[in-house]
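Sharing a structure below in structure tokens format, with a few things to ask.
Only one protein chain is missing from this complex, and each of the others stays in its spot.
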């Protein structure tokens, strides 16, 4: 593709040679001749002097000597558009592999691509244009919408309901039994996990993530929510529309995450609480109580992030503070630990 | 089922119409006509006014206008009994699927249900009434007791020993090699992981949980212990009888967890230490040292939970405390940071 064509297609003004031949995008440190990179984060600004790329996507006010510039207010958005232009995702051909094990009572929509050793159980319904890779297991009585993608080894347990445009990364487990036990005379006894899981339209689930079925009713992931790798969603949780959960988040049972909320990596939440719409929880935080809509919290236990920042700064001065209080006590003749 | 019959079977006194037809249990927010819910947690009490359920299980002293009441001292226990009454778990029929790959030297007990593409290696012994779902892999020389359940993609590595009534959720990995390296001239070199894993009777393991084999001897999960999803058990650990480990817990090598101990979600423990019988560790805590039997600890590093609560409350007042100490110093004419 010519650089001039690229500029037009990703909505940038070109400052440079429109006839340059471009092979594709590349990260800033690897980009060489024929490649295009971008800089949006100011911390990478210093590297603009030593670029080997043929062109760089930049916001107004930044400059890169000796290379063509694709100018835009939103370099990252333009770069993402470019990724789409050059991306050739692997698309398996439609067809059901001869080794796939599809129940006679399953109903599969048109143009499905089903890979080797996939297992599709009794009374399963799947919409059109499904892509089901090798070794995926769909248990009986599951219902799935159109344009379903399940990568290798993803598992959907019995009776789960899945909407349109849902994607499961490899090894995701949807609908395992929740962790519920009740004490009895011999130790503990499992509580029947009679409920199910619902993944609504546009939901995406990361690799080896586990979403447990509810004890009763449904664990529900609402429209457009995205969940990263190795996340644990306990039984009876509800994740709101377009919420984003980063890797290794853990939600205990019956947690409610509001629409548009964002949880950083390794966040943990106690059960039976609500994190409000649009709230943001910083990575590694622990949430013991409700979080208000729109709040930004951090820490363990999670508090308003401004308080957290000030308390953390003070925390590093604690050894000094102890010393200062001892000094004051000496000055006043107070014996440390005395109560007067 | 009639409401009167239900009351009798779950041990409640009925206050309402015994002839009402009941379809099943439901969570409080979803329960409609023909369904029964329960309230034990006082935070849900306010919702009793707007119930759409036909009946609610309640402790003495609580009331719900306009719906039948199933009265009991233990609403949750009664509700769990009700779950059992209405639960129809998926039970695959006995039989070995034609595509299962069972070694000629494996000995499988009576009435086994083995799913498509399951792999059972040489010299494996499995007791009666096993349920082994699609794609489960049992490596050679594994010994397993009666009533074994392994859901799709569970893996048991070579030479592992498993007792009776053990259940593996999807993707659980039992007996992978522990993480052990020793420095050498070229970096690090793996330490042979020559040991094994023992899961005793009644153990249940969560989805995508990993339990490593010991370098020497055995990693041992004792009778009745229950382990949730995405938990990591390092090589040489011992988890005591009826202990409960919540999701995403991580135990470094050679940790000992006492009988009846309970670890909250995302707890991490350093290796070569003991968490005593009946101890409880709050979610997300980090345990660097032994924990006494019966102790209740929290935090990172974990301390007695009462101290933790007071210190956390004080922590949030740290910025204020710093200001107050500066004020005192000013009053006394002490220069901050001076040592007199």
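Per-chain numbering from 1; labels A and B assigned in written order.
Definition applied: a residue touches a chain if its C-beta (ideal position, glycine included) is under 8 Å from a C-beta of that chain, and two chains touch if they have at least 3 such contacts.
Given the structure is predicted, the values throughout are model-derived calculations rather than measurements.
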Listed residues B:69, B:173 or B:246, member touching the removed chain: B:173
Residue among A:158, A:177 or A:228 that touches the chain left out of view: A:228
Residue of B:242, B:266 or B:298 touching the missing chain in the full complex: B:266
Those residues of chain A which, in the complete complex, touch the missing chain: 24-27, 30, 41, 43, 76-77, 80, 83-84, 86-87, 89-90, 97, 99, 115-117, 133-135, 151-153, 169-171, 202, 204, 206-208, 223-224, 226, 228-230, 241-242, 244, 246-248, 265-266, 283-284, 299-300, 312, 315-316, 318-319, 321-322, 325, 328-329, 332, 334, 336-340
Where the missing chain touches chain B, by residue: 101, 117, 119, 135, 137, 139-141, 153, 155, 157-159, 171, 173, 176-177, 179, 181-182, 186-188, 190-192, 194-195, 208, 210, 212, 214-218, 230, 232, 234, 236, 248, 250, 252, 266, 268, 270, 272, 286, 300-301, 303, 307, 310-311, 313-315, 317-318, 320-321, 324-325, 327-328, 330-332
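What we mean here is this: only the chains that are shown with their structure count from here on.
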Gap in Å, rounded to a whole number, between the CA centres of chain B and chain A: 24
